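Contents: one structure, followed by commentary.
Omission of a single protein chain aside, the complex is shown with its protein chains in their original locations.
Up next is chain A:
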């Protein structure tokens, strides 16, 4: 589904953020990407739907080459859902309008069709009662659930999560993770940048560990948590699992 091969990316002439990154996400697979901050994991996931350009290598998404200048990027992005660290709901639109806008403008669905789909998804994330509110009236956890519903409204073939719980208060993290766990169990293809190792051990198939722009470890979940091969991954795990 997602094939990342030998991706190199520089900021400016000398600072390399991604170094020869190669990995893949198969259909129906859940892959968690973790690593210390500044390791390039968010940058890598943003390269997948071309929100970030990269200079070398290639990424193929469902058979379409992302970094081909001829690729119709809006069309490609419409097929992959993305959830951001800071939710990025549109503050001037009501919740239901947040869910309908792209359905109508990008997929060309009728307004009624879009509202019906939006209502169904809001119900699924437990927020149907808030359809007519504005994002600022919702808590962080609720906003992030709306953001997930907004992405799902486009019937994506895969979902990208960029630190979806990092900006949340601790008591709101689980309500967002619950939605994500359900998605994983339904067989959604997911690439998740997160520090939530509980989530990783529960639903991930594979775990990728990144440090300083490199993919240091790319292992099956049990191998990764059982005995990470690299010293850097061991150190990282011991730091975040010790509490």
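Note that in this section contacts are C-beta pairs under 8 Å (C-beta built on N, C-alpha and C of every residue); 3 or more make two chains touch, one makes a residue touch a chain; residues count from 1.
Operating definition for what follows: contacts and distances are computed from a predicted model.
Asks: Which choice in "Glutamate/aspartate import permease protein GltK", "NADH-quinone oxidoreductase subunit H", "Alpha-D-ribose 1-methylphosphonate 5-phosphate C-P lyase" or "Dihydroorotase" gives the name that UniProt lists for the one chain left out?
Replies: This omitted chain is identified in its UniProt record as "Glutamate/aspartate import permease protein GltK".
Asks: For the chain that's not shown, point to the residue among A:23, A:49 or A:194 touching it.
Replies: Only one listed residue reaches the unshown chain, and that is A:49.
Asks: Tell me which residue among A:77, A:145 or A:206 touches the hidden chain in the full complex.
Replies: With A:77, A:145 or A:206 as choices, the missing chain is touched by A:77.
Asks: Any idea which of A:64, A:101 or A:181 touches the chain not displayed?
Replies: A:101
Asks: If you put the missing chain back, which residues of chain A would it touch?
Replies: Chain A touches the chain not shown through residues 49, 51, 73-75, 77-82, 84, 86, 88-92, 101-102, 105-107, 136, 150-151, 154.
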